[in-house]
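Here the complex is missing a single protein chain, while all its other protein chains stay put.
And then chain A:
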């Protein structure tokens, strides 16, 4: 299922659509967001480097750890660092986000160089100016794929750090600009949802076409240490995908961490107490389909004029004996063209009817 997400990111967006976007949410109870992020990043990178995806390159914006960490990660997963220049660019917002080291260097306070200059890595010195950040990301992307129809992906290591420096709406604006840019194929980001209020988490979910939540295996907050220990090795992975037909697909998986390697296993479909609360009072279907309507129109009602000129045969509960038939026939000759009720008394000692005929109302 996490692989399903990676495939959706790989396939990217259709012409005229916004880029597919993924939010990865985690919390203190299950702090494996970065590991999931790395997993998805390496999966997508393998698709990109082997040219199986819509995007030709990926721009990684790093806030929470140094770019060297990424290099180590890629080496550990078996990527060839030498050729990574062709498909990877890193925007380093970790080393000097507010430009302090730069200013100290200018004054001569520090002498050592910041980091080893790597051809993949550009350093952003002012993360509060999101317009500049946006243009830097675009510039890096265009370096990778050129200006034409080729697309690139963007990965943002941690939105939580970004929101620390600027306002929520400017971050949302940046993300929506990235999503609506024609050359961005897919974009994903990590968010520590318990660091922000509900509005922020909801806003980012609004802007993403997929949401992945990393949750602890048990939802109780216990101080039970054995359970806590378990929480640090396993967890649940919930994802909801917004599909193109307007429906939402919800998936669940379990994962386990082993030496910072994550493994996903599918979980048996549990009880979904979903349908009960979703559906309001439903009614029984009282509407007719077209076939049923035409059938209804054909039904002959017993007491209605059929406007065919024939007298209507009324079934009075008896089998038509010969005597009655003769009587009926003779009567028919007399009143041709009129329907008539022929009433046979049940027994002779029945009281004769009073003046009112209860069937006067019937228009037969």
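FYI, a contact is a pair of C-beta atoms (placed from the backbone, for glycine too) under 8 Å apart; a residue touches a chain by one contact, two chains touch by 3 or more; residues count from 1.
Just so it is clear, contacts and distances are computed from a predicted model.
When the listed names "Elongator complex protein 4", "Erythropoietin", "Myelin protein P0-like" or "Aspartate--tRNA ligase, cytoplasmic" are checked against UniProt, the chain not shown comes out as "Elongator complex protein 4". For the options A:8, A:35, A:172 or A:267, the residue in contact with the chain missing from this view is A:172.
In the complete assembly, the contact with the undisplayed chain comes from A:249, out of A:85, A:249 or A:263.
In the complete complex, the hidden chain is touched by one of A:131, A:180 or A:265, namely A:180.
The omitted chain makes contact with just one of the residues A:126, A:205 or A:254: A:205. Residue-level contact of chain A with the missing chain is found at 167-170, 172-173, 175-177, 180, 198-199, 202-203, 205-207, 211, 213, 238, 240, 242-243, 245-250, 272, 274-285, 287, 293, 297, 301-304, 361-364.
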